[in-house]
Structure formats: C-alpha cells, structure tokens
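Note that this complex is displayed minus one protein chain, with the remaining chains in position.
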Amino acid sequence: MTVGHMVTLAGVLFTLGIMGVISRRNILVVLLSVELMLNAAALTFVAFSNWHGNLDGQVMVFFAIAVAAAEVAVGLAVVIALFRLRVTVDADQVSMLKQ
Amino acid sequence: MSWLSIVVLVAPLIACGRILFMKEESDADRDRIRQTAIGWSTVSLVASLAMFLLFDAGATERYQFLVEIEWVESIGLGLILGVDGISLAMVVLTSIVIWTGCQVSRSITDRVKEHYILLMALCVGVFGVFLSIDLFFFYFFYEMAVIPMYLLIGIWGSRAAKYSKEYATMKLTLFLTTGAVVALIGLLAVYFEAGRVGGVYSFDMREIAKVTFSDSFQITWFPVIFLGFAAIVPLWPLHSWSPIGHAAAPSSVSMLHAGVLMKLGAYAILRIAFDSLPAGAEHWMGWVGLLCCMNILYGGLVAMAQRDMKFIIGFSSSSHMGYVLLGLATMNMLGLSGAVFLMFAHGIMTALAFGLIGWFYEQTHTRVVDDLGGMLKVLPFAGTCFIIMAMASAGLPGFANFASELLVILGAWKSEFVLAGTGMTLPGWVPTMAAIWGIVISATYLLRAIRDAWLGPLNPRWSELKDVTSRKHKTPFVALILVLAVTGCFPSLLVNKIKDGVGKLRVMQSAPVQEEARR
Partner (left out) sequence: MTLFAWITLLAPLMAAIYLTIKPDVRRSASAPNIAIASVAVCAFTSLLFLVSGTELKSLWTWMSFPWDGGTLDIEIGVQVDNLSKLMLIVVGFVGTPIFFFAKGYMKGDPSIGRFFAKFALFVFSMLGIVFATNFLMIFIFWELVGASSYLLIGYYYEKPSACEAAKKAFLTNRVADFGFLLGILLIWSIAGSFDFDVIAQAVQDGNLAGESWKLSLAGVLIFVGAMGKSAQVPFHVWLPDAMEGPTPVSALMHAATMVAAGVYMVIRAFYCFGAEFGVASDFIVMTGAVTAVLAATIAVVQTDIKKVLAYSTLSQLGYMVMALGAGYYAVAMFHLTTHAFFKGLLFLCAGSVIHGCHHEQDMFKMGGLRKKMPTTFWCFTIGMLALTGIPFLSGFFSKDLIVDALHKRHFGGLQLVATATAGLTALYMARSWYLTFFGAYRGHAEPHESPKIMTRPLQFLAVFSAALGAIFYFGGGQEYLSAWQGPGTSPLHIDPTIAITSTVVVLIGYLIAWSFYGKGQTDKGASLAHRFSPVHDLLVNKYYIDDFYLWLVGSIQQGFARFCRLVEENFIVGILVGWPTRFTLWSGDKLRGLQSGRLNFYAYCFVGGVTLLVVFFILAGAQ
C-alpha cells in the first residue's frame, strides 16, 4: 500500500463528506459528514507522516481528533437545543438568520 | 506615588466586577449598586486629585506617575501609564464628571445593574485613553469607551426630536468608530515609519516622539490622523452625530459624552498628531483655523434656531469645541493652553447643563422651551444653577470658560493661519473676530433659552415640579459650579500644570527652530 493509495482513499472520503454536507438537510447527517472530512484529513496526515518517516503528522492527528471531539460536543449541543426549540433537525427549516 | 495612576484606572474596573456579582431585586439592592459605583468613582476622584496636587509642574521629565508593564516585547508593546500637564487636566475632568454623573443617574430605575456596569466600563475606557502613553493601548481604551456608549444610549436613552434613540446611538457609534479606524491607519503608518526610520519598532509614544519623520511623510499622514480624531471633536462638517447623540442619551451619559468623550478627539490630536508629526501640523493647521470658524458661527446659529433644550446645548457644544480647535490651530503657547483649559471648562460646564436638563426632563418629559416657562418659580435651585451654567457658557468672567476662551482669543490674535496649497495666509484677526462674535451669538441663544424656559410667567402645567432639595441631590451640581468658579477665579492652579504639558509638546519645542529657519 503506497502513499498514493492512502491519499486516494482520503480524497474519496473527503469528497463523500463534502457531498454529504452539501446535499443532506438533516443536521445530524451534516455533522457526520463533517467528521468524515476531518478523518479524511487525519488519514492524509498519517499517510504523509509514514512517508516522511517522522511523527509530526501523527501529532497533528491527535490535535485534529481533540478539536473534532470538542466540535462534535458543541455541534450536538446546538442540535439538541435547536431540536428542543423547533422540533426539527432539518437545516432548511432554520433559516431565520437571513431576516 | 506612581501607583496613583493605576488606582485611577482600576477603581472603575473593580466597580464593574463588584457590581457584576450584586443582585438587583429590590430598591435597596439598586441603592447598593449605586452606592458601589459612587464609592469607587470617589476613589478615582480622590486619586486623581492627589495626582493633581502631587504633580510637579517644573519637573524635567515629561510624564509623571509612570507605570510600565511589558506585554509583547517583540513588537514594543506594553501598558504604559502616566500623565503630563495636559492629560492631568483631562483625568481630573473625567473623574469629576464621572463622580457627578454617577450621582445624577439616580433617576434610572430600569436595569440599574447593567447601567452601572456599562457606565463604569466606559470610565475605564476614558481613563485609559487619558493615561496611556502607548499607542496600542490608547486605541484599545478608546474602542473600549465607544461600545458601552452605544449600549447606554440605545437602552436608557430617549427620543431626540424626530430621531429615535436607536438612530442616534447608531450614528454616534458609526461616526466614532469610522473616525477611529481612519486614525488607526495613520497610527499604524506612524508606528511602522518610526520603526523604519528610528530602527526600533515601538508603540511607546516617548520612543516615537524621539523620531524625526520626513516632511513629506508628515504632510501626507497628518491629515489622516487629524481627520480621524477630528470627527470626534467634532470638526465641522463632521459634527452631525454629536447633537443628536447628546439629545438622545440619558443625563449621566450626556454628561460623560459631552463632558469627556468629545474631548478625546482634541486630546488625541494634541497628544499623537501634534507630538509625532509637528511639521504636518504646521503645514495643515491653517485650514483648521478656517474650518473652526464655521464650527463657532454655524454651531451657534443652528443652536439659535433650536427649540429643544438638549439640542441647544448640543449645538452650543459644537460651537465651543470650535474654540478648542481654534486654540489648537494657533500652535502657540496661549492658544494651546487655552484649548486644553477650555476642554476642561467646557467639560464641567456641559456636565452641569445636562445634569440639570435631566433633572427637569424626568418630571416634565419635555425639553422644548416653548412648552416650559417660568420654572424658576418652582425650581429655584435648579434654575439658579442653570442660569449660572448659561452665564459661564456665555463667557462670564469668574468662570473657567471665560479665562480659557480669553486665552484662545489672545492666542489666535497673535497667530497666522497659512492655508497650505493655496499660498494664502489668513491673518489672525479673522478667526479672532469670528470667535468674539461667537461669544455674542452664544449669549443670544443662552439668554433666550433662559427667558423661554425659566423666566416669565409660570406655565401652570409645571406648578407641581419638585426642586432639588436634598443635600444628596444638590451635591453634584454644587460641586460642578464650585469647580468652574474656582478654576475661573484662580486659573493658575490648573493653567500652570497645563502650560507645563503644552511647553513639552514637540510643536512647541520645534517652533523656535522653525522660526529661525524662516528668517
């Protein structure tokens, strides 16, 4: 398995994530897709870390995971608050800010 | 004794934090909040008065009560506090106005806690501007003063003629921040140029004051800094935010706004633009000598056509700030000292005016002079104070306004205003005549306001008005009048310190050199 394979896999994952964010309306799915993109990025880090032969990239992955965890916590909190308020997790239903 | 400058700055900050954790449920709670704010502002007042007394007017070093705290060494950034003669006068002015402002805002009963937190935050900002000798913190504190002002007017303000309080506060904030952003560009230019020319990148004004910039740099960048701050003074025609802002603000905020905030601009021009770019100032200030005549005459005339008491005082402020600008434009000892002294005098005077207007507005809910009339009969104390205020504002000897305006006029008479770019020179007597005529105009609208609102037969609608009777309520007004009278009768008390500060300005230092060069 070469670096090329791993980067390709990461690219596929990332594209899937983007497609999910763009096309899905359910905020939970959107959040899942964001996670997918983050993991794609993490995968790329690991791949290059391995290729370069040092650990810098893997350190970055830990950062990314920590940040992602925080982000998910905040994001889910927002989703729950939103659900309590509007009884929906449909992103199109929450467009009040444009007013 | 340099800790005094920290005390002045930190006292309102402590008040902020203290009030944040107080509860506001009953009237007793509200009173406690008020007492806390008044108490900490008294601390500031005492500390600033101590500074005033301990300030050594003959000292060789420029800034006294210095406190230096390094922050980001690599870019020459640190919190440096200290005062010279000019900022000393401003700090004393601020502490007096805030001390009285806290007391007259007793009338506010809605969201007292938030009101005092914001008021105290505003104080920290204003004190910070006057105390900072560091460009970065100067700007930081300046922005810190503007934001609470926005909320204070927006939440506790009142309608000003046909403009809503939201409009007024929006306009004020936009003008002030836009002006500040323009000035910021200039400040950054000075910072980087100072680093380039002098070799040391530093926000310390003392370091910047050592650098001699090239004439072309000064002439290019002086207008940027000047105009940015002139919007706050306000220079005609950038003044339109100020009367509306005055009128919409609640009385304590009007007091701070007209009394102190408007002085930030003139102070910044003196402290930064004059000090770092003296040649630019020499080059451009002639035009200011012309524009400020518009301030004086036009502001006065518009005030004459107003019927709302706060608008009358608001436009009169822009007229009086014209004298400050004229004093700055003279670029000589008399004019500059007069300008600083006038900033002080006008601050106290307008604080008094807005405090009094607030007092009767709470009861009458109108400020239109046609609706009032004969109120002296029912409000003898407030009326007497108002007449004293108007007399002081109209330049009655014995009050600080007269002494300071006299200095500005003397300075302007002996000055020449070179209109850069046209090759013309405005002789000193032209703005002087405008300034003297401005005094006639100010007497006209003030006496008219007195006659319409206070004298004449009593309008029966107001026979139930309550005068200022308790000692607690009288204190702020009496204190302000006393300050005006003491500094008016014994101006040397203050002027000796101001002239020390003015004398150490770079424009004053370089003046003889340039004189010789001209010969």
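Observations on the structure shown:
In this document, chain identifiers A and B correspond to the written order of the chains, with residue numbering beginning at 1 in each.
Definition applied: a residue touches a chain if its C-beta (ideal position, glycine included) is under 8 Å from a C-beta of that chain, and two chains touch if they have at least 3 such contacts.
Since we're looking at a predicted model, the values are computed, not measured.
Displayed chains that the missing chain touches over the full complex: A, B (touch as defined at the top). Checked against the hidden chain, the listed residues B:35, B:214 or B:240 yield one contact partner: B:240.
In the complete complex, the hidden chain is touched by one of B:46, B:189 or B:410, namely B:410. The chain not shown here is touched by just one of B:113, B:377 or B:506, and that residue is B:377. Even with one chain removed from view, subunit A keeps its contact list with that chain: residues 18, 21-25, 27, 30, 91-92, 94-98. Subunit B meets the missing chain through residues 171, 237, 239-240, 298, 301-302, 304-306, 333-334, 337, 374, 376-377, 391, 395-398, 402-403, 406-407, 409-410, 413-414, 429, 432-433, 436-437, 439-440, 443-444, 447-448, 451, 454-458, 491-492, 495, 499, 503.
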